[in-house]
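Shown next, in structure tokens, is the structure this report addresses.
Left out: one protein chain. Kept in place: all the others.
Right, chain A next:
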Amino acid sequence: MKINEIMSILEAECLTGEHLLDDIKVEAAFGCDLMSDVLAFINGKTLLLTGLINPQVIRTAEMVDINVIVFVRGKKPDKEVIELAKKNNIILLSTNHILYTACGILYNNGLKGIPIRGGE
């Protein structure tokens, strides 16, 4: 799914990475506030949805090559975190939906969860 499409269906605001919006697509999504779970399960071109806005979210994304993060519940990180994302070419979006709703909207529009052991 294209990032522009994700922005539009989640009515999301782009906090950084506007110049990358046309180039990046995601194939699956993972919604979670536990960064070790992200490190354990993520593979491939995955969208991360989270309510956390600290620098560790960006570092975690960097480690597993996540290019797009959606902050839910209208959360926006501080400048330092946005700068860290910029440095790593990570797109940051912010939506007012809660995590559950944002995931549901994306799922209904055809973006599936990541496949994990024994799961979908």
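Just so it is clear, contacts are C-beta pairs under 8 Å (C-beta built on N, C-alpha and C of every residue); 3 or more make two chains touch, one makes a residue touch a chain; residues count from 1.
What we mean here is this: contacts and distances are computed from a predicted model.
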Legend entry - UniProt protein name of the chain not shown, from "Anti-sigma regulatory factor", "Hydrogenase", "4Fe-4S dicluster domain-containing protein" or "NADH-quinone oxidoreductase subunit K": "Anti-sigma regulatory factor"
Legend entry - Which of A:Ile9, A:Ile24 or A:Val64 contacts the chain that the document leaves out: A:Val64
Inset, instruction - For the chain that got dropped from the picture, name the residues of chain A it touches. - result: 33-37, 39-40, 50, 52, 54-57, 59-60, 62-65, 80
